[in-house]
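In what follows, a structure is listed as structure tokens, so that the remarks can point back to it.
One protein chain omitted, others in place.
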Amino acid sequence: MHKLPLRIYYEDTDAQGIVYHSKYLNFFERARAECLREIGYRQEELLKEDIAFVVKKQEIEYFSPAKLDDEIVIKTILSSSKNVSFTFSQSANLKNDEKQVLCKGQVYCGCISLKRNAPAKIPEELRVKMKFLVQNND
Amino acid sequence: MHKLPLRIYYEDTDAQGIVYHSKYLNFFERARAECLREIGYRQEELLKEDIAFVVKKQEIEYFSPAKLDDEIVIKTILSSSKNVSFTFSQSANLKNDEKQVLCKGQVYCGCISLKRNAPAKIPEELRVKMKFLVQNND
Amino acid sequence: MHKLPLRIYYEDTDAQGIVYHSKYLNFFERARAECLREIGYRQEELLKEDIAFVVKKQEIEYFSPAKLDDEIVIKTILSSSKNVSFTFSQSANLKNDEKQVLCKGQVYCGCISLKRNAPAKIPEELRVKMKFLVQNND
Partner (left out) sequence: MHKLPLRIYYEDTDAQGIVYHSKYLNFFERARAECLREIGYRQEELLKEDIAFVVKKQEIEYFSPAKLDDEIVIKTILSSSKNVSFTFSQSANLKNDEKQVLCKGQVYCGCISLKRNAPAKIPEELRVKMKFLVQNND
């Protein structure tokens, strides 16, 4: 399991005094980027080769709101990985009470060629590491 | 069915040259606000009475990306409405080709007291109008 | 003078209950895009030719905050325009009381080649129209 600690700033909150709902999906993406960076994912370089990872579908359920100044932890598990698609299970938790789940979600991703707007194979080396990661999710 | 036309600006896009995935959930919220405003929803006034509508769960599926300068239309249907919860079916479509669905989603909302962080009844007048809206979704 | 009406949504606000400071700079950009679109500016097409308008410097002063549900108007004047640079004077005002200035700013822009990351001439046809606009700012 990958863990990304984050702080809540004013920009993340809204007039309800809590984190704006879609912001957690941004936090989830930051965490996916860091999780995959650890096994060699280089977004900027892949973009130059016309390869991009995109979100195909996402579901998120909210349990408790984070507030300004809160420290939270995004937990990320790569739960499945195939040739052109992969899925993450993610959650946001309070740092000081990790059992306190703020929200959790499933994010279904795909690898595409941006120019063709069509599925593309995940580059070999990364694909192998992603499959290994799925089998070693602790 | 409520329709909200929107233009795509640089702030909505990312380095993939397309609209960033979570932005559609912001667009959906703008559309829900406008849809409910038409039947008397006053967010700012309700906030003063400690009543807020929040997202409890949302699912979104992406089919085709919007790009810079695109004109899109957010279509919103209030599909169910109870005493403390309600659900929307929403989609984003290209304005010039409304059959082109960019993404569609389900958004499950609740009415809460922010101070108590607990469910609260939707104010009577609004609740009646929301139920009427569910039954007259054309 | 170009006027762009906007509504304030939850995504624009923060935990202070007011619009987050940098959001006005997003609003200003939306207004510049619409102002220039009227004279033939096509951002997406220019991008394909490696031409982009970028902000070189901006100054913004805040007088009064906008709140959730407020209707505001962004007023935009193209105050100067040269071969590779141009400047806007912009403000945000309450729609129902346009004398109420929420904030105002100066935005200094440049035309660049993204690949070369170097100044580029504004395309001829647009440049002529921008100079005309500077001289006819009512």
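Labels for the chains are A, B and C, by order of writing; each one numbers its residues from 1.
Going forward, a residue touches a chain if its C-beta (ideal position, glycine included) is under 8 Å from a C-beta of that chain, and two chains touch if they have at least 3 such contacts.
Every value quoted in this text rests on a predicted model; they were computed, and no experiment measured them.
Visitor: Using the contact definition given at the top, list the shown chains touched by the missing chain.
Guide: The chain that is not shown is in contact with A, B, C.
Visitor: Per the definition of touch given earlier, which of A:Glu44, A:Asp97, A:Glu124 or A:Asp138 contacts the omitted chain?
Guide: Considering all chains, including the one not shown, the answer is A:Glu44.
Visitor: Of the residues in chain A, which ones touch the absent chain?
Guide: Within chain A, the residues touching the omitted chain are 7, 9-11, 17, 26, 29-30, 33-34, 37, 42-44, 47, 67-69.
Visitor: Counting contacts across the full complex, list the positions on chain C that touch the omitted chain.
Guide: Answer for chain C: residues 15-18, 21-23, 25-26, 29, 44, 47, 52, 54-62, 64-65, 114, 117 touch the chain left out.
Visitor: Spell out the interface residues on chain B facing the chain that's missing from view.
Guide: Touch with the absent chain occurs at residues 10-11, 13-18, 20, 22, 67-68.
Heads up, the rule we're going with is that only the chains that are shown with their structure count from here on.
Visitor: Between 0 and 180 degrees, and as a multiple of 5, what angle does the rotation take that fits chain A onto chain C by Cα atoms?
Guide: It is a rotation of 180 degrees, to the nearest 5.
Visitor: Chain A-chain B contact: same residues or different, taking over half shared as same?
Guide: same
Visitor: Measuring centre to centre with CA averages, how many angstrom lie between chain B and chain C?
Guide: About 27 Å separates the centre of chain B from that of chain C.
Visitor: So the centre of each chain is just the mean of its C-alpha atoms; given that, what is the distance between chain A and chain C in Å?
Guide: Here chain A and chain C have centroids separated by 33 Å.
Visitor: Chain A to chain B: how many Å between their CA centres?
Guide: 23
Visitor: What positions in chain A touch 2 or more of the other chains?
Guide: Touching at least two other chains: 15-18, 22.
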